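Okay, handing you the structure first.
Of the protein chains in this complex, all but one are displayed in their positions.
Letters A and B mark the chains in the order given here, with residues in each chain numbered from 1 onward.
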Amino acid sequence: MSDIAAYVDGLGLVDHHCHGVVSADLDLAGFEGLATESSWPSPFGGSNFDTPFGVAVRALCAPLLDLPKHSSGAAYVARRSELGPEEVNRRLLGATGIDTYIIETGVGGSELLGAAEIGAATGAAHREVHRLEVIAERLLEQVGGGDEFVTRLTDRLDESAAVAVGFKSVVAYRHGLDFDPARPGLADVRRAADAVVARRTDGARVRLTDETIIRHLLWEAVDRRRPLQFHVGYGDSDIDLYRCDPSRMTEFIRRTVGTGTAITLLHCYPFQREAAFLAQVYPHVYLDTGAAVNYTGFGSAQVVRESLELAPFNKVLFSTDAYGLPELYLCGSLLWRRAVTRIFSAWVDADEMGAGDAVRYLDLIASGNAQNVYADV
Amino acid sequence: MSDIAAYVDGLGLVDHHCHGVVSADLDLAGFEGLATESSWPSPFGGSNFDTPFGVAVRALCAPLLDLPKHSSGAAYVARRSELGPEEVNRRLLGATGIDTYIIETGVGGSELLGAAEIGAATGAAHREVHRLEVIAERLLEQVGGGDEFVTRLTDRLDESAAVAVGFKSVVAYRHGLDFDPARPGLADVRRAADAVVARRTDGARVRLTDETIIRHLLWEAVDRRRPLQFHVGYGDSDIDLYRCDPSRMTEFIRRTVGTGTAITLLHCYPFQREAAFLAQVYPHVYLDTGAAVNYTGFGSAQVVRESLELAPFNKVLFSTDAYGLPELYLCGSLLWRRAVTRIFSAWVDADEMGAGDAVRYLDLIASGNAQNVYADV
Partner (left out) sequence: MSDIAAYVDGLGLVDHHCHGVVSADLDLAGFEGLATESSWPSPFGGSNFDTPFGVAVRALCAPLLDLPKHSSGAAYVARRSELGPEEVNRRLLGATGIDTYIIETGVGGSELLGAAEIGAATGAAHREVHRLEVIAERLLEQVGGGDEFVTRLTDRLDESAAVAVGFKSVVAYRHGLDFDPARPGLADVRRAADAVVARRTDGARVRLTDETIIRHLLWEAVDRRRPLQFHVGYGDSDIDLYRCDPSRMTEFIRRTVGTGTAITLLHCYPFQREAAFLAQVYPHVYLDTGAAVNYTGFGSAQVVRESLELAPFNKVLFSTDAYGLPELYLCGSLLWRRAVTRIFSAWVDADEMGAGDAVRYLDLIASGNAQNVYADV
């Protein structure tokens, strides 16, 4: 185990799907609010430090802030404040071994450090991915009607494609992955956008849930041949989980074979097996277990193991899906290293996989596959 | 491992969902009929002692009846008869370490020892949970029409709420968890009850499958702020398993946030991950792996492990879902102890979780969470 473990510890990572980190100091409630996918506090006085992720933070991050392992949540947050967010970010991000951050910019605002700032703070490379629904929402707040929407969307997507290395869609929790796989007609898209414009309130944010418009976004993104990330499975309190099974979008996947656009399935929990099936069968499909690794804490090795049951080794990506907390970057990295160390060591120690193959596959998952999928990474 | 193991062995349990045990002697066929969720005998001469649960009975219960481990089913049942049901119940229930039984009274009749009798036999505390569909069925057998049903139901539920610590619904196998989340209008409920009354046969039992009436029961139960147990997943030959995925009732869960009513998801197999997701995201949702632990026998540690991947430690409950056989109480208890010993020992031994945290979380799952959720337990 020691050889594989040492190799994994030294792996530089491409985090192909993450978000910014908060720049401000956080109190206990602020920290706990970012340490869960829930939108509500726990009853009966529970703490989000008493979750699989909370346990991981206290085991893995506390020592990096000079605290004993398993310190209490209160002690942890107090020490965090004492050091200040810049120092905490520096220490935690610095220990992730992430060389390249591919940051999805569609959620959160100026309270987050963006790609460039994280790059500056860590010395790592950074790229952007743009969220399709956000691009459309900003446009739907400005346009006079569906006709203008369709026309200007083309320009906006072209502009995005010029700077972003990929697009992301959250159709999973705006509609479900059981969307109609067909490209919608432009007349239908215009009509749907007209309806959104008619309903919108001046100055209020538009929240896009119209399935026709979202499908239009997906197909427009496919045209631009940028990798298209899909939120899959767990990761938001808005979702109906069974409708986030990626096999519900199989026909869309089938129709985009050969377009030159890669589809990357994000998080996938508890559908990592379904996602790996799609990655095996369809040449342009990739998967990661991002958010799931963080939120399953020291139970995450089984999740990673299942994602590797069926998937070819050149179809699996690394991500943290970190949002807000640098702890999500750190735990996402260390828990993933722990998981693949266990999995690959077991194979190599039993002489079921050659050590050279293990190293090659680990390189691919850590960074090589992402470098293949995303241009200029 | 020894410290955690010893601690787990000594844990007193609140079994938050179980049923009575049979008071009569059982022959081989009688025992085997209660040792499965199937309604049919196995072809080709198979025995329900040759199942994961049957293996567990022969390993864990046989020694308590002075038999060698792995005795045959025939020998086991013969020894059971020799000792007599009272002694068998005393020995097996006495070895469970269950301090409090929360007994759901909606299935089985006078052949079962009820809550008070189990309490008397074991010296343990006992509480009752009432099954909504049974309350409605008894009433539908008596009333003249929908109007009377709706009126008298209010009284019946109030009476139940005065003595029961919770309600249970089996909508999973009467309809599916994909029921309409909206509260039905009273006119619709009356009409539906009228139809049931019109169809009923004098003296015959009514079996409630009407979705409108069941939804009315659910919302009436929510009004009474008693924990509401839902059968989820595996556990009955009536079910269409995919319709028992708890994520299909997400919208109902969303609409009951903040009502003060806890929702407890029972058994959950093979949807323990979906259930744990809901328990993480929604503040009033809890889960257990009751029946699944028994029926997966020595494979149950993986099921428990999956239920602990995502769930906060203050959202997981212990139950046996035992029905009829005291063996289901004993195996449900010992298999659960074996599972959590393995899971928490591995974390503590690897210094991934502090021993103090482990003890705290084990206390919560064994009894503390149930004491929070159910009043007066």
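In this text, a contact is a pair of C-beta atoms (placed from the backbone, for glycine too) under 8 Å apart; a residue touches a chain by one contact, two chains touch by 3 or more.
Worth saying up front: this structure is predicted, and the values here are computed from it rather than measured.
Only one of B:Phe167, B:Tyr269 or B:Tyr374 touches the chain withheld from this view, namely B:Tyr269.
Considering the whole complex, the residue from B:Gly94, B:Gly145, B:Pro181 or B:Gly299 that touches the absent chain is B:Gly299.
Across the interface with the omitted chain, subunit B contributes residues 36-44, 46, 48, 50-52, 55-56, 58-59, 69-70, 234, 237, 239-242, 269-270, 295-296, 298-300, 302-303.
For subunit A, the list of residues touching the undisplayed chain reads 245, 247-248, 250-251, 257, 273-274, 277-278, 280-284, 305-306, 308-315, 347, 350-354, 356-357, 360-361, 369, 372.
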